[in-house]
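As you look at this complex, bear in mind that one protein chain is not there, while each of the others sits in place.
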Amino acid sequence: MSANMPNTAMSNYARNAWYVAAWSQELTVEKPFAISILGEPVVIWRTASGALHALEDRCVHRLAPLSLGRCEGEKLRCMYHGLLFDAAGKVVEIPGQELIPNHARVKRYAVVDRHSWIWVWMGDADAADPALIPPAVGFDDPDYILGHGHLDYAAEARLINDNLLDFSHLSYVHANSFGAGPQFAQSTPSVIPLERGVRFERWIPNTMGMSNRKSDTPIDSWQSYDFLVPGVLLMWSAQYPLGTAEKLGFAPPAMEHAIAGLNFTSQAVTPMTDKTSRYFFSWGPHRAHGDKKMRDAMMGMAGMAFAEDKVMIEAQQRVIDGTVDPRIMPTSHDRGVTLFNRLVKKLAEQDGSSAARDAA
Amino acid sequence: MSANMPNTAMSNYARNAWYVAAWSQELTVEKPFAISILGEPVVIWRTASGALHALEDRCVHRLAPLSLGRCEGEKLRCMYHGLLFDAAGKVVEIPGQELIPNHARVKRYAVVDRHSWIWVWMGDADAADPALIPPAVGFDDPDYILGHGHLDYAAEARLINDNLLDFSHLSYVHANSFGAGPQFAQSTPSVIPLERGVRFERWIPNTMGMSNRKSDTPIDSWQSYDFLVPGVLLMWSAQYPLGTAEKLGFAPPAMEHAIAGLNFTSQAVTPMTDKTSRYFFSWGPHRAHGDKKMRDAMMGMAGMAFAEDKVMIEAQQRVIDGTVDPRIMPTSHDRGVTLFNRLVKKLAEQDGSSAARDAA
Partner (left out) sequence: MSANMPNTAMSNYARNAWYVAAWSQELTVEKPFAISILGEPVVIWRTASGALHALEDRCVHRLAPLSLGRCEGEKLRCMYHGLLFDAAGKVVEIPGQELIPNHARVKRYAVVDRHSWIWVWMGDADAADPALIPPAVGFDDPDYILGHGHLDYAAEARLINDNLLDFSHLSYVHANSFGAGPQFAQSTPSVIPLERGVRFERWIPNTMGMSNRKSDTPIDSWQSYDFLVPGVLLMWSAQYPLGTAEKLGFAPPAMEHAIAGLNFTSQAVTPMTDKTSRYFFSWGPHRAHGDKKMRDAMMGMAGMAFAEDKVMIEAQQRVIDGTVDPRIMPTSHDRGVTLFNRLVKKLAEQDGSSAARDAA
């Protein structure tokens, strides 16, 4: 059916993956929530019973959005001409008509509320594997005091992913906010391929810390993040006694030995359409290393820094749009970008092959 | 000439038809009025003598809009370089040039002021037949007390036509305004093909009326409307004594036997471009069944209801725009929609054939 056809402009993204659709608290009971993911309109709603459902946001009758509809128990009624959909996407009532055609159904999406995010699986709902949901840190985590927010970008999600896969931009884009000096971009982190992402690890020995956590005496600073399919960043940072990095042979430290500044950030990039994206983020200190006041200071800094990214990336998108045959020239800092994009390409091709096989 | 070429995106609409361009009172004397109809720019002006003229709104010289021009008697001067057009569209003066080429002319449109609307015939002006102007009820009609308005839509006119051709949407889109209950959508009206439209008739026996005219005791309610090419709705409704419907064998009642609530609405949908439309409407009670106060209450309700339609239809347009191969699934309520669209298709094809024949 036409309505189920993937947007071809978005075929470079993995479909068999969990995309963040919203913060959990955005989903008010019986109030349908609309978002496009990979160019597909999705309606998500939470019922009075606490269940969560997600369907294609497009009525089979005349393509009105179901997100303008009315929740009725576990069902959702299109409020244009009254067709009633069950949670599986099947039409179960057509006002004024006895017979309901068998093909009167919209696509169902698997949807899960976890780590304070609403996750939608964009592939075949029956094949959705909740074990693939990235281990983000939600507000329900007892260890962290988190703030959160989101920004809408007039830019392709891939450009935001690329940004998050190369932190050398901290020295330039964020020269005035995070305050990583130019030396940050002079060195490269360890880049470790994961099954569904890339891990970045980096010791910065003998430093006074970045703006969000200055130290009075020199310390060794540790930063590690996983960037996971489809575009989820999970990072922790902490400070260790001077000499720790060398003592460990620059291997990863134990989180519990941190002496200060232990914090966690979860970030997610969701491609809405081929040129619009939503960027979700939370950040905050471990309870043993900070309080709400520190969280608020960190969020203030994040607000400034993420606006810096947005200005740069949206400008980058405009330049790309004005370029006949845009090509990039990777640098040594692009190793993570390249690894991740290659992984996504492979997954997208596998998704395409299996979709083609299923259709055959 | 290129300027006379119809916009191909609009070739699904009938050309040999009268389109509403404006409310009559919008046409101030000697003030050119601009509107696109079927994607063609049209300038309409009323002269001091009371005559009404309509031309292609595009100078032959450098394509400046004549609607920025100056009325001079029965003529219109382009205010870019001063070419003067007569009411037939012929250039009669080119400043600084003796010879006027014979092909220096723009398309003339037949235009008529009737029933408080300015009607423009989009086909060959010489073939315009004023007998085909739908019998709307204007402010000059002594029987009705009418309010009026218009709304611009960011949507294809066809979507608005479809809306007006299936009133089952009253139970859903207008659940909070007109207040037709869900049972309204459970039954279907009589649908009668007309030569240039479709007639809908419906008895609602034993009802307390809708929001705009509640009854204290049960009555039989009658509603009848014609939806005529190119997109004009003419509807009257009235209340009759309980039992009238049955007594008449559900045949149409005589208007003069109505005991309450007799009212009339004229509505017109004009395709401006392929994705923009103007929707004109008037509504009000018969003098014997209401007054200006009732008219104002009805217009208040209409304002709310028509905003509900606009939200739904513009959202529907956005979903359609984001769908690769949009297809609909008609229901039993779509009989009128189907009949009307088939009629328009036939007329548009006839127009196309005759245009091709004329060009040969």
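By letter and in written order, the chains are A and B; residue numbering begins at 1 in each of them.
Rule of thumb we're sticking to: contacts are C-beta pairs under 8 Å (C-beta built on N, C-alpha and C of every residue); 3 or more make two chains touch, one makes a residue touch a chain.
These figures come from a predicted structure and were not determined experimentally.
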Write down which of A:Asn206, A:Thr331 or A:Gln350 is the residue touching the left-out chain. A:Thr331
Touch with the missing chain holds, among A:Ala104, A:Val173, A:Met210 or A:Ala268, for A:Val173
With respect to the chain omitted from the figure, which of B:Arg15, B:Arg58, B:Lys75 or B:Lys310 is a touching residue? B:Arg58
Using the document's definition of touch, tell me which of A:Cys71, A:Ile192 or A:Met312 contacts the absent chain. A:Met312
If the missing chain were put back, which residues of chain B would it touch? 1-3, 5, 7-8, 36, 39, 41, 57-58, 60-65, 68, 77-83, 94-97, 101, 103-104, 273
For chain A, residues in touch with the removed chain: 162, 166, 168-169, 171-173, 175, 182, 185-188, 311-312, 315-316, 318-320, 322-333
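We take it that only the chains that are shown with their structure count from here on.
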Copy-to-copy rotation for chain A and chain B - C-alpha atoms, rounded to a multiple of 5°: 120
So how far apart, in whole Å, are chain A and chain B when each is placed at the average of its C-alpha atoms? 47
